[in-house]
Structures are given as structure tokens and as C-alpha cells.
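Of the protein chains in this complex, all but one are displayed in their positions.
Per-chain numbering from 1; labels A, B and C assigned in written order.
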Amino acid sequence: MKNWQQGRQARDARIEAGAKLAKGKIVAASDATRLMEAVIGPGDRVCLEGDNQKQADLLCRALLGVDLAKVNGLHMVQSGIVLPEHLDLFDRGVAKRLDYAYSGPQAARIARMLFGGKIELGAVHTYLELFARYFVDLTPQVALIAAVSADHDGNLYTGPNTEDTPTVVEATAFKNGVVIAQVNEIVDKVPRVDIPADRVQFVVEADKPFFVEPLFTRDPGAITEGQILTAMLAIKAIYAPYGVRRLNHGIGFSTAAIELLLPTYGERLGLKGKVASHFALNPHPALIPAIESGWVEQIHCFGSEVGMDEYIRARSDVFFTGPDGSLRSNRAFCQTAGLYACDMFIGSTLQIDLQGNSSTVTTSRIAGFGGAPNMGADARGRRHPSTPWLQAGREADPDGSALLRRGRKLVVQIGETFGEKNVPLFVEKLDALALAEKLKLDLAPVMIYGDDVTHIVTEEGVANLLLCRDENEREQAIRGVAGYTHVGRSRDRKMVQHLRERGVIRRPEDLGIDPLDADRSMLAARSIKDLVRWSGGLYAPPSQFRNW
Amino acid sequence: MEDLSFHHQARARAGGTRQMAIIGVVASGNLEVLAERVLPETECRLEIKTAAEGFGEVWDAVVADFVERYSPGGLKFSINDGGARPDTVSLRLAQAVRLMAENEQ
Amino acid sequence: MSVANLEKPSLEQARATSFYEASARARIRLLLDPGSFVEFIGPERREVSPHLKLFDLPEQFDDGIIIGRGQFAGSPVFIAAQEGRFMGGAFGEVHGAKLTGLLRAAKELKSIPVVILFDTGGVRLQEANAGELAIAEIMRAVIEARTAGVKVIGLIGGRSGCYGGGGLIAGCCSALAVSEQGRIAVSGPEVIETNRGVEEFDSRDRALVWRTMGGKHRRLIGGAELFADDTVQAFREAALELLETTAGFGIDTLNAEQSRLEDRLQRFGTCRDAVEIWAAERVADAASVPALPADQFIELADKVRRIARDAR
Partner (left out) sequence: MTLDRILASMFPDGHDVKNDGGVLLGSGTLRSGDRALVIGVADRTALGVDEAIRLSGAVLGAIKRGSGPILVIVDSDSQRMSKRDELLGLNEFLAHLAKSLIHADIQGKPTIGLLYGHSAAGAFLATALATRVLVGLPSADPAVMDLPSMSKVTKLPIEVLEEKAKSTPVFAPGLQNLVQLGAVHVIWDDQVSLADQLEKLLRNMGDARDRRDALGKERGGRMKAADIAERVRELAMQTR
């Protein structure tokens, strides 16, 4: 008779082994490593919660300390490789195989370790892809997660930074896995139940709150005239004519400039209520002036942002909040919202090639993908119409049948032709290709594929790739806004002029914008302190962003 | 440091009556441009000291476009560059011409 | 700043322009009566530092300081402004000598006050000896000018703050106005951290940096006479007020300062943090001081500490 309950029995055995260290579900922090040794076995698939913001840092360190005779060769399936300890796990041999999505802060070291064979790489994913695989072929046997508080039964409050937790727990708890949570405190009653107790087997009280990175805070004081110019171009050449109301912004300074120009420049252009009203977006502090000026109707968030909690609580008409009043974020849902319900993604990148492919990889750094590819991709499964989507579709295929023609998501790359240290944004060949060859990858790590990109905005102007009719036009349109980079200087001047006459390329003067008018006084806030003022004192920026 | 020098014929005299103007500061990624009305009306000269070496071709292109676009006849530009990007250079040059076009206070 | 803004000084612009963000030239233009500024040894003279090329570093035509004369509400004034973005506004040989010369003229003329817009990290490393000596000469020149009856007013609210020898020169001035962004200190946060460790001073904890060295703290302990909001106009008004109210200089001033500083040591010498000092000064909600808007802070500061006008 075949045993159809092996998974369940294995899970029960894990729980029984761990229970010896627990009082109820609660395990002392000092026993965390022993808990790992009791619950996890060699070669297990483990999800260590960590993404671009919050980190189950205590459990990570506990796992790093295990006896290698008991725990080794793990297969880590986690969205973020962010803490140094995440890679120490591989250095020590606790873990061997890796499937992940984002590795921003560890980009250089992970590249070295991949090349040195210390890590067996499954694949680098987007968040949504990795989440999807949790339910198909990468289901964790043990999940190590982070929450703000737990009650004595194990109900969890994940607070504003709920992020990946519900997805990870869903996949683990309902497929014979064990969930271990670290919490900042154990309370009699949690403010709200984000994760019900029956999905949580063990709770460890941490000695200090889990680490959260303020990744989405951009100091308005650092925004340059060049970034303001690109922001003005984007607003006038894309937001306005397409009437983009539902959108996602990247985290760069150019998009922060857009956020800060909405209540000033956008207002002057009469765009209030017509654009930028619904966002799939983290709570960017730079968006506060636009929210306060009545531009923004609704924002759903992937995660929270350090210092924004009280502001969000006081603006529940705009944000998603729980019955307790605090933000409820959810990365999987927000990624889905960005993919299917937004008409535009606009963000920056490090390199763009002649086909419009873009990448944040350089030869020695692998930052992963995170969520941008989902935001910056046309959703082939989309079926609901909207004005910008239909207009973009019409521009791409003016002769097609209106009723059969797909719309297009606007995917906009914005940046200056030269980045830090005079490194050109435009290149003949992406560094990602060289890296793929070096690491013998099946796929080069391309962040956004050229065929998804609809517009490129630089200080030189706006290239509308939807209007290009062949490969050559596309290449020249890109060269046409590439300025004084090698790519830009090698343009076919006559053809670029022709594209400009057709409106494929629009220079600042074609849009009635004088670059000399791009001035910091146009920003609705010019400092973090201004943002605090706009928020009525509700925004509490972390210390590293203060100058008071 | 690298010294560069460019000499162009301009279509016309630069507007305004100001004799001298200065804009920008020397800092990382920034530059200062000193404009002086000291040349014959159809000539334009740029003397550049730059901290970023090996960008002569880029300067050549930036300067050519600038002269074409603004026709800064009669002006000499002296530039101290802390390694500014071409778009910043273009912007400062344009700002300098705009300053010169204003009348002396 | 757009060029248009730089070139048409007006009350409205002075009100709208952040002192912190503005260039040294823009600060001077908007601070003085419109059109009144005349520069001495301007950029067209190309009096650059003779030492930077040894280090293969770019020069600036005015060596990072602008000096000249102008008018303040119709009266003549000498003015100097450091550009905090060029080499951190640091003092070098030429930079310093320009200010020394200005102060020496003020001493001889006796009747024209000097306004110094500090924006400096201190001594310029590449010419450290010359810079240090320049600072010593400036300090001497400030005291000699003050002894001759000249008022020397310092304004502090720039990107580079007022550090190192700049802090000492500021301490020699007749009176100071500072904004929240302004910082006045001798050792910079990184220097303290490097020498004494992160436990002594965490230079990345910016709230700590500001409450230890920032404008609000300096105003509350009497390190500056006036607190100004971060606009050029607010600094103009502060400078005008200081020119009106500042007393002369002599042995009585020094004795009063000795008592003032002894008193400070005695009262706050054991405080471990600025918040403790503010609380000891009977500020009701001391922890909230950093977040107070300028107008409310000025009101609070005026209540807490009446500035002695004759003790600097």
C-alpha cells in the first residue's frame, strides 16, 4: 500500500524535534541555532525571508551557526541576497544551491562566488516568477520569516512591511512545510492578524527589531538640474499626451524629480486629475507633496518605507491599511498590480543597447532583477482596455484592425546620457552579455527587453520607439537621444533629423522646454525637511537622511 | 589635468553688451565657465583645463554643437572643469551666453 | 539656480532662494542691495591657487572666495563669501590672503563693517601650512579690525558648514547668524570618528551631527547671536539686525566672554548630549527642538536665552 502521507509525517517529525526546544511555540533566541539543527535536514529547500527591505536577520545568523554535520547543502529559495550572512551560508557550506531574485548590496560578491563555483545557481528570477515557483517546483520545506510581533498562540503581525511573508507562508504551510518566525516582541494580543497561528510552528523573540533598509528614500537635495530636465520632458511628452493615470515609478532620482514636479510643473500644465492618480508603488517620501496637493487617489505598496508609517496611517484614503490603521503591503499582489493594472512603468537603468535592451549588470556585479521586469513588461494576458494602453497600441500598429489590436503598456526608460563618473548610459553591447558568456549562463541577465520598451527619455529628448517601423529606425531613434556618448556621436544625422520631423524624436525645444528653465526651485520640496513639512510632521525620516 | 583649446568662426556676434560673466563652480562633475567679450565679432575661442583626461573628442563635439546653436561671436570662454558630463558642459555654456546677452547692470 | 534668477535680484527672489543651496555669488548678489556689488580681484584676474597643480587638481578662477564691497540698506559694507563646493570651501594661500587684505582695509577705514559668509571645511589639505597660516592671519586681522571699531559679522548656513579654522575665525567675529543647516565646530564628525572611534561619535548619525554642531544648538548655547531661516532674505535681515545691535570690542568684551564660557562649562560640562543641555536650559520638550520650524524655534530661543551682545 503506497504511503500518501510521507510529507505530512516528515513535517510532524520536524515539529516534534523542534518542540523539545519550545515552550508552546516560543523558542528562546539563544536556542535558535539548535532549533535550526532540529528542524532542518541536509539538502532541504529553505526560504530565508529577505527581500530588498526587511530581513529575517536573527534566523539567518542562527542558520549560519549550525553544526555542518547536521545541516548542510541546503537549497536556498529566497527573494533577496542582501545581508553578507546570506552569502556566508554558501561560503561555510550550510547552503549549496540558490534560486533568488535580487542581490543589490551583494552584487559584487555574489558575482565572484558564482564565478568561483561556491554557489550552484538555479536561476535569477523576478519576484513574481520566484513566488510562482514556490507553488510549482520550488516549494520550501522550511520557511524562516520575520514579523513585528506574535501572540502566545503564534498569530503574527507583520506590520507595514508585510512584503513577501503571506506568499512564503502560503506556499510552505500548506505543502507540509514548517514556518519559523522571528518577531520583535511577543505580546498578549497582536494589533492585527496578518498570519494566522495555525500556519506558524515556532516563534523566536529577537533581541532587536529586524533590519529594514530605507531603499526608497531619495533626498530632494541631491536632484540635479539634468534630472529635472528629463522629468519635465517625461511629463510633457508622455504623461500628458497619453493621460497616464495608473502607473509605477522606479526608485531613481529622475522619477523622484517627476514626483516633485507634479504639484508645480504638472499643475501649471493643467494635468492634475488627468495623470498620475493611481500607483502600484512603495510609499516614496518624494510623493508626499503630490499626495498632499490632491494628485494621488490610491497607492498599493510592495512594502513600506522607513519613517513613513505615521504618515500612511493618517492618509488611509490613499493607502491600503488594516483595521489597526497601519499599512498592509503585499509584494506578490502589488507586483501583479504593476504588471496587469498599470498603463506605464518609468524607471532608470545602467545600460541601454542599440536595440533598447537594458541591464543593471556590469561585468563584475550581478544585482538581480527584483520587480522591475514585471513592471517594465507588456502583459500579454491583459484584456481590459484603457486610453493610454489603446493609444500606445495604435501608435505601434496604426494599420491593424482596431478590434483585434493589442494595446501596449508604456515602458519608459529615463536617464541622463552619462551616469556617475562619466559612464555612458548607451552602449553597443551590454556588459550582461559578457557576463553571461563568462558564467556560461543560458540567458543574459537583461532587465527590460528592447521589444517591451516604448520610450527613452534623456536630457537630449524623448524617443518614441512605438513609432519606429523597422530595426534601423529604432536604432537611430535610440542614437538620436544618446547625446555625446559614443553611441550618440555615431548617429546618422540625416536620419535622426528625419525621425525628429516625424515626431519619433522630440527635442526639448520641440516640446517648448528651455533647458535653462530646469531649475531646482521648480521642485515642490528641495530637502528631506521640506518633505517633513509637507507631511505636517508625520514623516519621520531616518537619521542618515537628516540635516537637522 | 588636460588642456584643450578650440577656435571657431561664429555666424554672428553674441548678443548683449556685457563684457564678462562667470557661471558654475569647480567641483566633481561640475565646471566653471568664464566668458569674456574680447575677440573679433565672428570669432569664438574656448580654453579648457579639465580633470577628466581623454575626452577631447567629446569636447570637440560639444563645442561644435554649442557654437552652431548659439553663435557666440566675439566671446572667449575659459573653463575649469572638475570632470563634468557633456550635458552639464552644454548647460553651463548656454548659461554663460545667456548671461552675456543681458545688459550690464 | 537658473541664470535668470541669478541676474535679477529682488526681494521676492531673496525670499525664495535657499541660502544653503545658492552659490556664493548668488548669495552675495541677493544679500546686498541690488546691483551694488563690486568685486576685488575677480575671476577675470585668474588669481588661482599656485599649489593645486602640484596635485594635478583643477583650479577655480576666484580660488573659492569672492570678496568686494557693496551696500547694505544704503550703507557701504565689505563682503566675503566662500564657495563651499570648491574644495569644500577650504582656506588656501590665495583664498585666505584675499580675506586678510579686506580686513586690513576695514581696519584702516574704521567705519565700514565686514560681512563674511562662511562655507568651509577648514584648511585646504594640499596647501595645509599656507592655509593654516592664512587662518591665523585672518584671526589677527579680525581682532585688529574690531579693535579699530569695525563690526565683523559672520553668516553661516552653507553646504560645508564652518569647520576647522573657519570655526575659530567665526569665534573671532563680532556676531554670528546661523541657520539650521549651518554647522559650527572645530573637528568634523568624520575626523572625530576616525580618531576616537564610532562609539565616541557616529558621523553617519546625522541627527547626532546636527544636534551637536548644528545651528539650533549653537543658537541655544549662545554660540551664535541669531538664528535665520534658510533663505537669503532671512540672512540679510539677520545681518542688518546684527550690524545695528552689535557692541564694540575691548577688554570688557573679553572678560564678559570669559565669564560666559566659564558659566557654560559649569552648567553643561557634564551633559552628554545636546538634548540634556536644552533640557537644562528649561526647554519644555527638548527632544522636539530639531523638528521645530524656524519661526517657532526663534520664538523658543528668544525665550530661553537672551544673547549677550557684548561677550564675543
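Note that a residue touches a chain if its C-beta (ideal position, glycine included) is under 8 Å from a C-beta of that chain, and two chains touch if they have at least 3 such contacts.
Only a predicted model underlies this, so the values are computations on that prediction, with no experimental measurement involved.
Colleague: Wait, the hidden chain, what does it touch out of the ones we have here?
Modeller: Listed by label, the shown chains it touches are C.
Colleague: Could you tell me which of C:Leu11, C:Ala73 or C:Leu254 touches the chain that is not displayed?
Modeller: Of the listed residues, the one touching the omitted chain is C:Leu254.
Colleague: Looking at the full complex, which residue from C:Glu137, C:Glu241, C:Glu281 or C:Asp310 touches the chain that isn't shown here?
Modeller: Checking the options C:Glu137, C:Glu241, C:Glu281 or C:Asp310, the one contacting the hidden chain is C:Glu137.
Colleague: To test your reading of the contact rule: which positions on subunit C touch the chain that is missing from view?
Modeller: 40-41, 47, 50-51, 54-55, 67, 69, 76, 78, 93-94, 96-98, 100-102, 104-106, 108-109, 112, 123, 125-137, 139-141, 143-144, 147, 164-165, 167-172, 184-187, 191-192, 195-196, 200-201, 212-213, 217-218, 221-223, 250-251, 254-255, 257-258, 261-262, 264-265, 268-269, 271-274, 277, 312
Here, only the chains that are shown with their structure count from here on.
Colleague: Counting C-beta pairs in contact, which chain pair has more, A-B or A-C?
Modeller: Taking the two pairs in turn, the one with more contacts turns out to be A-C.
Colleague: With chain centres taken as the means of their Cα atoms, state the distance from subunit B to subunit C in Å.
Modeller: So the centre of subunit B lies 33 Å away from the centre of subunit C.
Colleague: Between subunit A and subunit B, what is the separation of their C-alpha centroids in Å?
Modeller: Subunit A and subunit B have C-alpha centres separated by 42 Å.
Colleague: Using mean CA coordinates as chain centres, what's the subunit A-subunit C distance in Å?
Modeller: It comes to 43 Å between the two C-alpha centres.
Colleague: Indicate the residues of subunit C shared as contacts by at least two other chains.
Modeller: Residue numbers touching two or more other chains: 2-4.
Colleague: Scan subunit A for residues touching two or more other chains and write them down.
Modeller: In subunit A, residues 516 touch at least two other chains, as defined above.
Colleague: What part of subunit B is in contact with subunit A in the complex they form?
Modeller: Per the stated touch rule, the residues are 52, 55, 57-58, 61-62, 83, 85-88, 90-91, 94-95, 98.
Colleague: Where on subunit A does subunit B make contact in their complex?
Modeller: 225-226, 416-418, 422, 459-460, 483-484, 489, 515-516
Colleague: For the complex, give me every residue of subunit B touching subunit C.
Modeller: Interface residues on the subunit B side: 1, 20, 22-23, 25-27, 30, 32, 34, 36, 49-51, 78, 80-82, 95, 98-99, 102, 105.
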